[in-house]
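Shown here: the complex without one of its protein chains, the others still in place.
So, chain A:
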Amino acid sequence: MSPPATDLLSSSHLLMVGAGGIGCELLKTLVIAKATRIHIIDLDTIDVSNLNRQFLFRNKHVGMSKAIVAREAALAFLPPARRDQCSITAHHANIKQPEFGVEFFKQFDVVLNGLDNVDARRHVNRLCLAARVPLVESGTTGLVGQVTCHVRGVSACYECKPKPTAKAYPVCTLRNTPDKPIHTIVWAKDMLFKQLFGGDGVVTDLAEAENNNNNTNNEDSNPQEEQTNADDVAAKFFKPEEGEQPYDFLVRVFRRVFVDDIVKVNGMDDLWEKQGRRRPVTLPVDRYKSNDAVKKTASANDAKEGESSPDNEVLGLSASAAAALGYDDDHAVSFGCKSSNADAKEKCATAPPPDHDAHVFLASGVRLLRRKLALASSRGSDDGVAFDKDDALATEFVTAASNLRSRCYGIPRQSVFNAKGMAGNIVHAVATTNAIVAGLIVAEARKVLRYVAAAEGSDERAAVASKLRDTYVVPFPQCPGSKYCIQPTSPEEAHAGCYVCGGGAGGITLSLDTNVWTLGELASFLKKKLSMHLPLLETDEAGQLYEEGDDLDEDEVERYETLAKKRLAELPGDGIVDGTTVNLQDLSQDFNVKVVVRHVADLDEEEYPELCIWDVEGGIQPVANAPAQEEAEKNDGNGASAAGDDDDDLVMIDEDIEVLTENVQAPPAKKARRV
């Protein structure tokens, strides 16, 4: 029971990654504990839904940088004398940017994570290992949370234990035979939304559905070329034609996805007859398309009159179209009508809810398209609109589209609240748990700092090392077999075969069809699977085959682009075939790993939605029910988002759905094996 190491905290250099739910609590607690040198990184901006717990932010801060506002709020709280001694450096930036490399990390005594996604956590873990800086890691989900400590030579690194990853859904289920709400939601978000409102050149599986059906008789022609042409044709359909009105375009899309495509799928007899499935039905598009209120809402703009700049146009196109139509979401029934407006009530009485879905689809779709066009004209390039779970228009479009598709397939409808939870992988979050966890982080950080300060090999250092703890916060009284609600345990031991901290000892085997996969597909699969930032891929036989980075010259870019399109077996140096070892490197993370490729043909897509088998030798399987360890990759279309969003940790999406739909209606769940 030695005295608290307050002095160490005030003389140490701290890096906080994330200024979200845990980050706000942590920054406050650190500042009060007299920490004097803090860097804080977060790429996120403040949203209204942060305000129930991220107490350094106010309504007036919505839209501003979390890191910068948090810094100002924390400094403002200090008395002037202390303010001068306290240096907080805020970075409104992605932790993955090159300036936050190994050298940057080396200046800190400890890194404190308050992140919301596994991807960024893995990135930070690798940099901490490379820079030999201890990491205190944390997460909360609802009423449970945890603080773990990762000190090289003492405990496991963050990646010693594999984390459960987000569930992948077979494309054919999503495209042809959905039978759960999540299937139609993923379809609406990852296929339809992205195809319609994504940037220039985006092609999703929605467009590919087209060429797969058309291509079956073209065995003679060059399949690769055909594919590309068919992709172009299909993708073109989902862009407005020259002079086409946005409203007409949305009606055309509606007819395509809820009538023509359904008829086509319905015609694939082998999907239905033997499988005991109910055939999908089409929707009466003509009934919905000429609703004046919908047209008016679609073309309305909430921007102030007389200011017609593109920026203003974008701002005006963020308000809910459903609300404008008087269709409130009451958490139980999607787009029910609770408005006190008499007109809206009247509308509600005459139009049954399925019409509401169609109306919202059209009105919000038009607004989103107009926003995309306005953004493109103000930016000069069409980067599209990314799905954001806190974007009212985006969530209601996805909800409406998914509900319409669910209607085709006899799947229960979802409220916007539920659909948003599923589409955005939203995690429950409350101030209380974050406060407890932040207190525990500081307590653990103090011990880690004493460890760092003690001489290497000293008794003092060994003594402190034995006091480090991983701590789990469990809501009373659900802790198994005990009445403890804060449970400290000795940190996990490092896993000798860990492919991150184990010195490349652990072998990874990837089984796939080397005659089908292209190098580009392999590279992007590995990049995502291994949470790499700038991967470099080579084989002993062929040397470098793939590389990402800003400093490549034109020749290299061209060469890699050509190679990326090739099938693995066709690559130079005998290709990547059965038994080839692929060396992967990411200099930005100081990370190396070898992957042995195995050739296997005809994998069942239903069983292996990723069309490959990923096997980490000696890898410990993720524990299904470990408290607060359920994490999943963030999958919100923003790509590699890093520091602290409002989701302080992530649970597996499946579990989330159970909770969310509990009060609505049991999902007609079944995961039938199908082709």
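What we mean here is this: a residue touches a chain if its C-beta (ideal position, glycine included) is under 8 Å from a C-beta of that chain, and two chains touch if they have at least 3 such contacts; residues count from 1.
Here is the rule we use: contacts and distances are computed from a predicted model.
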{"item": "Hidden chain of the complex, named as in its UniProt record, picked from \"NEDD8-activating enzyme E1 regulatory subunit\", \"Eukaryotic translation initiation factor 3 subunit I\", \"Beta-adaptin-like protein\" or \"UDENN FLCN/SMCR8-type domain-containing protein\"", "value": "\"NEDD8-activating enzyme E1 regulatory subunit\""}
{"item": "Among A:Pro98, A:Gly153, A:Pro284 or A:Gly410, the residue in touch with the chain that has been omitted", "value": "A:Gly410"}
{"item": "Candidates A:Ser65, A:Asn94, A:Asn291 or A:Thr433 - the one touching the absent chain", "value": "A:Thr433"}
{"item": "Which residue of A:His39, A:Arg53, A:His495 or A:His533 touches the chain not shown here", "value": "A:Arg53"}
{"item": "Candidates A:Arg132, A:Lys236 or A:Arg278 - the one touching the absent chain", "value": "A:Arg278"}
{"item": "Chain A residues touching the omitted chain (full complex)", "value": "1, 4, 25, 28-29, 32-34, 48-49, 51-53, 55, 58-59, 77-80, 142-143, 179, 274-278, 323, 328, 331, 390, 410, 417, 421, 426-436, 438-440, 442-444, 469, 471, 475-478, 482-488, 625, 646-647, 659-660, 663, 666-673"}
